[in-house]
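A single protein chain has been omitted; all remaining protein chains appear in their positions.
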Amino acid sequence: MARKKNDNWVELKDQPVPEGSHLLEVDDLKMYFHTQDGVVKAVDGVSYTLDRGETLGVVGESGSGKSVTSLTIMGLIDMPPGKIEGGDVRYRGKSLLAMSEREMEHVRGNDIAMIFQDPMTSLNPVYTIGRQLGEGLRLHRGYSKEQARERSIELLKMVGIPNAEQRVKDYPHEFSGGMRQRVMIAMALACDPDILIADEPTTALDVTIQAQIIELMKSMQEKNGNAIIMITHDLGVVADVADKIMVMYAGSPVEFGTAEEIFYSASHPYTWGLIRSIPKQVEDKKESLTPIKGNPPSLVNAPKGCSFAPRCPYAKDICHQKKPEPTYVGEGHYTKCHFATEPGFIEKNAPATSRTKSAKGGE
Amino acid sequence: MTEEMEKNEVTESPVTTDGDIDTSAPARTLWGDAWSRLRRNKLAIFGAVWIVLMILVALTADLWVPQTLGSPTEADSTTMTQDSRLPPSPEHPFGTDTLGRDVLCRVIYGARISLAVGVLATAISTIIGLVMGALAAYYGGIWDTIIMRLADIFLAFPYILFVIAMLAVIGPGIQNVFIAIGILGWPSIARVFRSAILSVKENDYVDAARAMGASDARIVARHIFPNSVASIVVYATMNIGGAILTESALSYLGMGVVPPDPSWGIMIQDGQTYLATQPWLMLMPGLAILTTVLAFTLLGDGLRDALDVKMKDA
Partner (left out) sequence: MTETKRTGEPLLHVEHLTKEFPVEAGVFASRMNKKRVHAVEDVSFDIYPGETFGLVGESGCGKSTTGRTIMRLTNPTAGKVIFDGKDVAKMNKRELKEMRRNMQFIFQDPYASLNPRMTIGEIVSEPLQIHGVMKDQKERIEYVRSLLDIVGLNPEHINRYPHEFSGGQRQRVGIARAFALKPKLIICDEPVSALDVSIQAQVLNLLSDLQKEYGTAYLFIAHDLSVVQHISDRVAVMYLGHMMEDSDWKTLYAEPHHPYTQALLSAVPIPDPDVQHARKRIILSGDVPSPIDPPAGCPFHERCPIAKEQCSKGEMPELREVKPGHFCACHFAAPNPIKGSSVEL
């Protein structure tokens, strides 16, 4: 493989993951914005681990910090106004926060790639698709123009774009929204990254196109074995793809666990609220929804106690006074709620799931 | 303990925790908000203060200037030679000109002319521009085509040459300067207003008003005008600076204000011969033009940010 000239950089991707650690470890990451109006705690104590082949779903509403967390990991936040206030991000055992900008440039796109929500604006309208696809390869891999073009065609075929030989010469405006998102995926996967961060990749697309893109991402993951971080507000999408789920609220994770745990034994009132807010699929009788009362908090001057307390139907005095620490309710399954370990709290208040219903029906 | 105290302070801030609006704070009006945003922009406030100061000095000039600094127009033939082109001194802060007149005095009276031309000419262009822009944007179609092509034709000529040509026809003099600058300035205002209206028209609240059954007149008066007027305020403010500059240029070329009236342009023209020996003759009116035009631009810039509703502060 052609290597970038006079580059003695050790390819991080080829390094083994150190014994006892994970591909990506985010450890109590804190990133605050220092603005005129005060400190915005955009990322406030995010922790998770990710291995190859896994998909992490990050769910939360707008302003919950789900996108900012990933941008922080990628080193794409302007500092200032942003500032890392604590924690660490380790990729194959090496801290990303300690890396120089030059090292990070190599990591971005090569080791960790990203795709964004809006396929209309993430492609540069003045260059052909082929040129934009090849750019990363020429930059990170030192490909020649010819090699880059060949690989671009290969990539376009891989993401299911018909007539790829002709279409590499086309400009972005000649592609539909779904096709552009395919190109974005091809571009992100061009350098065979370890981790693909997808920030609301299907939100701007229609359902039938969304289904295509999700299938594509799943099949690419099967083929390449990369990890995916899927950031979305849509619990349906997470249910479809995620192995692990992090539920975020006001800049910090309120619950983290496997998809099973989050959907069938959730233990945080916010997670319950989200599940209850979604209209259910076909049932005989329509039940009215149980929304979460109130509005999302402002991240400036966040409440002193639990950030969800003002909207939480179960909040007691302690919730307004003290920030809850992560409580482990299962192996690797943590929740930031004071009452998670209180006997009967979860059983009494958690919403019914398809599993609890069928268990009841079976009895 | 200190940490605890900090947290306490935080919870006492007026932003309530559920993201709701604090009811105890007084209701803020839109213009009040704009003013508070403007106040934070130091450059804009500097511009505004400078403009207000200039206006005050210009308005009150008759009350104190002739008494302390002498007449701005008439030269005293008896003392003319000894007072000619004196350097700045406590008695004559900006020095004197060839005819022995005080330069500061002439700069102050020049401000009257410059400000008057700037404001009045801009008022004329704005009125014509608003009507033309509104016609083009609201009725569209053939009206739009005719008015906008006409504007394009106006804009295709070098502006200053156009004004000179017009003055050549109607003759020089201060009133004609108002008229020429005013009449020829409408196309750019019309364009700004037209595009502002067109973008406001795209908003759902205009459709919402139509869906409520509102008449065209009501839609224009209640919805379109209040939302597009901000861009005109900004543009007109900046335009005043431009008009002042144009007037100075015209006077400099001898097409504008007729001597002995003290226009900044004329003063520069008078002074340029002595640039090497008595630079204040040119420098002082030059500085006056620079600071005034700059003040209007800074204020306009500040207004643009302050009047933008989207730039809401948390």
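Read from first to last, the chains carry the letters A and B; within each, the first residue is number 1.
By our rule, a contact is a pair of C-beta atoms (placed from the backbone, for glycine too) under 8 Å apart; a residue touches a chain by one contact, two chains touch by 3 or more.
The shown structure was predicted, so the numbers you read here are calculated from the model rather than taken from an experiment.
A.B. asks: Which candidate, B:L38, B:A214, B:V233 or B:L283, sits in contact with the chain we can't see?
C.D. replies: B:A214
A.B. asks: For the chain left out of this view, which of A:A259, A:A302, A:V329 or A:A350 touches it?
C.D. replies: The one listed residue touching the chain not shown is A:A259.
A.B. asks: For a quick check of understanding: of A:G38, A:P201, A:G273 or A:P326, which residue touches the chain that isn't displayed?
C.D. replies: If we include the chain that is not displayed, A:G273 is the one touching it.
A.B. asks: For the chain left out of this view, which of A:R102, A:K286 or A:K348 touches it?
C.D. replies: Final answer for the missing-chain contact: A:K286.
A.B. asks: Among B:S188, B:N227 or B:T297, which residue is in contact with the omitted chain in the full complex?
C.D. replies: For the chain that is not drawn, the touching residue is B:N227.
A.B. asks: What does the interface between subunit A and the hidden chain look like in terms of residue numbers?
C.D. replies: Against the missing chain, subunit A presents residues 61-62, 176, 178-179, 206-212, 214-215, 233-240, 259-260, 263-264, 273-282, 284, 286, 288-293, 295-296, 353-355.
A.B. asks: List every residue of subunit B that touches the chain not included in the displayed model.
C.D. replies: Where subunit B meets the chain not shown: residues 19-21, 23, 27-30, 33, 141-142, 145, 203-205, 207-215, 218, 222-223, 226-227, 309-310, 312.
Definition applied: only the chains that are shown with their structure count from here on.
A.B. asks: How many angstrom lie between the CA centroids of subunit A and subunit B, rounded to a whole number?
C.D. replies: Comparing mean C-alpha positions, subunit B is 50 Å from subunit A.
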